[in-house]
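A short worksheet on the structure shown next.
Heads up, one of the protein chains got dropped from this complex, but the rest are sitting where they should.
All chains are identified by letter, namely A, B and C, in their written order; residue positions are counted from 1 within each chain.
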Amino acid sequence: MSENTVFQLLGRRLRLAVIGGGPGSFIGAMHRQAARLDDRYELVAAALSSDPERSKSSGQSIGVPADRCYGDGTSLIEAEARRADGAEVVAIMTPNDSHFRFSMLALEHGMDVICDKPMTNTLQEAEALHAKVQSSGRVFCLTHNYTGYPMVRQAKAMVMEGLLGDIRLVQVEYVQSGRAKAGPGRKAWKEDPARGGPSLVMGDIGTHAHNLLRFITGLEVAEVAADVGSIVPDRVTHDYAGAMLRMSNGARGSFWVTQAAAGVENGLRIRVSGSLGSVEWHQEHPQVLHFKPLDAPAQVRTPNGQGTLPLAARASRIVAGHPEGFHEAFANLYTNAADTIAAQRSGNAPDPLNQFFPNATDGLQGIRFVAAAIRSSRHNGAWTTV
Amino acid sequence: MSENTVFQLLGRRLRLAVIGGGPGSFIGAMHRQAARLDDRYELVAAALSSDPERSKSSGQSIGVPADRCYGDGTSLIEAEARRADGAEVVAIMTPNDSHFRFSMLALEHGMDVICDKPMTNTLQEAEALHAKVQSSGRVFCLTHNYTGYPMVRQAKAMVMEGLLGDIRLVQVEYVQSGRAKAGPGRKAWKEDPARGGPSLVMGDIGTHAHNLLRFITGLEVAEVAADVGSIVPDRVTHDYAGAMLRMSNGARGSFWVTQAAAGVENGLRIRVSGSLGSVEWHQEHPQVLHFKPLDAPAQVRTPNGQGTLPLAARASRIVAGHPEGFHEAFANLYTNAADTIAAQRSGNAPDPLNQFFPNATDGLQGIRFVAAAIRSSRHNGAWTTV
Amino acid sequence: MSENTVFQLLGRRLRLAVIGGGPGSFIGAMHRQAARLDDRYELVAAALSSDPERSKSSGQSIGVPADRCYGDGTSLIEAEARRADGAEVVAIMTPNDSHFRFSMLALEHGMDVICDKPMTNTLQEAEALHAKVQSSGRVFCLTHNYTGYPMVRQAKAMVMEGLLGDIRLVQVEYVQSGRAKAGPGRKAWKEDPARGGPSLVMGDIGTHAHNLLRFITGLEVAEVAADVGSIVPDRVTHDYAGAMLRMSNGARGSFWVTQAAAGVENGLRIRVSGSLGSVEWHQEHPQVLHFKPLDAPAQVRTPNGQGTLPLAARASRIVAGHPEGFHEAFANLYTNAADTIAAQRSGNAPDPLNQFFPNATDGLQGIRFVAAAIRSSRHNGAWTTV
Partner (left out) sequence: MSENTVFQLLGRRLRLAVIGGGPGSFIGAMHRQAARLDDRYELVAAALSSDPERSKSSGQSIGVPADRCYGDGTSLIEAEARRADGAEVVAIMTPNDSHFRFSMLALEHGMDVICDKPMTNTLQEAEALHAKVQSSGRVFCLTHNYTGYPMVRQAKAMVMEGLLGDIRLVQVEYVQSGRAKAGPGRKAWKEDPARGGPSLVMGDIGTHAHNLLRFITGLEVAEVAADVGSIVPDRVTHDYAGAMLRMSNGARGSFWVTQAAAGVENGLRIRVSGSLGSVEWHQEHPQVLHFKPLDAPAQVRTPNGQGTLPLAARASRIVAGHPEGFHEAFANLYTNAADTIAAQRSGNAPDPLNQFFPNATDGLQGIRFVAAAIRSSRHNGAWTTV
């Protein structure tokens, strides 16, 4: 990460616009910090709010010139597309129901897109957006940020190198406490299925778990048997999903996500077993990858520690023993995308090690999985093709 | 555990006979060590082998008089029953298919029984044995040894005291490596369904996971949707089971067991979430119970540490900070059973805190669960009443 | 951290110049990432190398205009001071022997200073620089970055609130592997005492350990009895120091640092016990603060988790359960300094919660401690006043 490839290729930073993530948004600040960390982007335009006055004041408070603070995403995209020095990359962190609309519009205007997950609320939209990305040739980066952790990438690289042998078993879980109390959560729009999507828990964290599983194993979920619902009394939106999985290679899987496990902070955890060994990773201690070979002592792998593979080394800015966290993982996606965009826009071949950020195919597979899990649950847990 | 209640009540140790667990058996040595630890039993008779010569030599090698080393369990029970100083308790650690036979015979001869799990191989046998125990009035202790750990008992006591509120969510898993390689395991009889039972993984460890879940929560599994099979190619016996659970109070559950996760040692782990908080326990670090209250910092509970409840205190012989392990947990069952037997045989009321060892009802519920999981799996994961 | 106080107070970012930290430098990239993360600074000038050509090319490669890439720190400071839009803050990350020189010069030119540790190589320099900072009224921030971790600040806040009672016992250690092999380390200048300082291990990591101890406890080391030397054969520079401490309030301490513990990554760890409880923190898992009250179950405190005190909340950008790491802790110092500088330069009162970054007094105390430890070691471990 030490070389600024964008500077090398373009002689300048990429011009970035952000839509959404206004004052008080955790994820908005995170996106902007991630964009800054490796210095590949210059924030040139923003539509932080749909109220023109608030959009202007909040945009200026983070350093965006007043004339490039827009009252909505559509105006931003259209206006910036007309400027010679307009934004060339748009980052979208609005409520889920507008991801599709803004992404489509940005692609139509020749912009590259960084979009928060889930990609869309409906399968129809996901398919249309996926097709649009393919035809446009533009970069579409979906911020399944957990795939940016160095030890997640180490796990993927170890699977790719065959160190685990044939994958036979996967378990992924995402356990949180945020909705353990009755009543709505922090964000009102999430409780409205028209805006928050057909299954709140699946859109919020189920897609992360699913994507992490696919990322590390390189396998698809072929079939799912699911139980999706809520465990907190009198709640309409989903806060729980359990599922059994059959992977594309025949491996079996277990899937377990909830936002209502009282007192549990952010327990995203994955285990993958193959014929030669197993790996375990837990988001709350992201610098550790447990590797348990079949016939040798268990190992503790760390970023830039002994045995680090190139894909993981690329994802870390530190010397071994120094922790990195959520911001750095998030920034890895932004930086991978930036390096790819700069290569494309300068007519260079992108570095393959920069290609591991989640894209529109990942997004589409996530929406398919959510839809299949809901279908299965409605059919009393019947095995359902994804 | 410091007072020897058996001595106090009977003026002597209980006379114990063992059937099974001969040379080279891990579990046989474990049973006998567990029986010795708290000095409630005197080993007076043994049928370690079905070969009379080997039975005699191996019995003598562990200190049993030659004339009380028997060539089979039936002879042992019948002969000891005729002696005035005969064994009054029989511990059975034979292959699964003879648990029923020896337990029934011992009960018929007025003996108390300590039996390895699973209780039986078939549901019919389990129901018959359960009925026999009820009618006999004798003690039947099933060695689901993990329920003997102090922190498992602390978890149960916390649930009973309402510290977790209403239980909403459970997850239990038992992940091992022992059968990760293709081919049969250490014990040939286990690979024969007639002896090892209808589902090897479910009988071996699935019943442990199920029993642990019931023990801590005090709930029954009402319905199960399961996928039971094998993940190692060309294997006939089961080495994997995943399931979704609906508990008797409506709580949702996830269940995941395997003996083929390469490199994983003995990962029995449980998590229980209620409306007020969650607990987490992991067998490989049994002295730690994580308690995560909804509205207060997470706690680390330890045996005889601050906040230890009486049920847990009874299960520990140490001062806080000193580890206990598998033997002590196993011994807790033996000692609880001994104290109950001694009370019964001396006409005293048993101490309620000694009543938490697994019994025939637990055994029957385990066999019912195995049967239901297999049925569900055969019906493509349909939700099945246990 | 979500509000950009600098923008609010100044209507722009602070203009930052960097001296040192050229290509290949871990700490140089870290400083610049830390400066960027919270968007308080604009990098306007750099002297990355003492070779004018290399300085220019490397400066431009990170986005500094060619005319503000200087061939040495002195030129940078003098030239920037003459510009109306010149740098107002200088960050110094050169070899240790030039920290004094550049800091003094920057202060003389009215600049605020952010300086890598150790503050100086000699006690004489440290005292002179300390005096200069006091008389100048400028901000001097010394990047003892470990004090920026949220859970370190939580520990300090808990001590300040009296939750530990009277401090009685401290233990601090910093154990690394980087110099476990014979021969020089990565940086040649460190092996030269004239440049790397009188005790390499004490300057590199001993000052971190000492500062962490002072930060959390609010106590000074009054006396030290030390053994400073090297454990790798034929090494001239120090790679090991052990010491016993007597704190200013009479508490006892243990101090243990080495750069030659083969295979240990970055084991900075501290424990503090008071009359009411103990805390433990380990840099490799920085999101966890273990709090062990005297009379209640042990607790696990996390950033923005239950019980987070304001000083810790200020130091974290995430919701509970999401990891932050080295960059965020480092950035906390930059951001605290920026907010203080902006307040001063705009005539506002700085927020007290921003005042906890290490300053010249901390730097001076560190150099005093190093000097006392070396003196003690030369006098066969005699107790020596710091």
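Following the convention adopted for this analysis, a contact is a pair of C-beta atoms (placed from the backbone, for glycine too) under 8 Å apart; a residue touches a chain by one contact, two chains touch by 3 or more.
These numbers come from a predicted model, not from an experiment.
J.: Of the residues listed, B:H109, B:K181, B:R195 or B:R317, which one is in contact with the missing chain?
T.: If we include the chain that is not displayed, B:R317 is the one touching it.
J.: In the full complex, which of C:N121, C:S273, C:N336 or C:N359 touches the chain missing from this view?
T.: Residue touching the absent chain, from the options given: C:S273.
J.: Please pick, from A:Q306, A:S346 or A:T385, the residue that touches the omitted chain in the full complex.
T.: A:Q306
J.: When the complex is taken as a whole, what residues of subunit A touch the one chain not shown?
T.: 290-291, 293, 295-302, 305-307
J.: For subunit B, enumerate the residues touching the unshown chain of the complex.
T.: 1-4, 7-8, 12-13, 23-24, 26, 29-30, 32-33, 36-39, 61-63, 176, 264-267, 283-287, 302, 305, 317-328
J.: State which residues belonging to subunit C touch the missing partner chain.
T.: Interface with the chain not displayed, on the subunit C side: 164-165, 168-169, 171, 173, 175, 177, 180-181, 225-227, 229, 231-232, 240, 242-244, 246, 251-254, 256, 258, 260-264, 271, 273-278, 291-294, 298, 380-383.
Quick note on the criterion: only the chains that are shown with their structure count from here on.
J.: Given the touch definition stated above, what is the smallest step count connecting subunit B to subunit C?
T.: 1
J.: Given that subunit A is a copy of subunit C, what angle of rotation, in degrees and a multiple of 5, matches their CA positions?
T.: That rotation is 180 degrees, given to the nearest 5.
J.: How far is the middle of subunit B from the middle of subunit C, if each middle is the mean of its Cα atoms, in Å?
T.: Result: the chain centres lie 55 Å from each other.
J.: Could you put a whole-Å number on the gap between the CA centroids of subunit A and subunit B?
T.: About 44 Å separates the centre of subunit A from that of subunit B.
J.: Could you say which residues in subunit A touch two or more other chains, in rising order?
T.: 264
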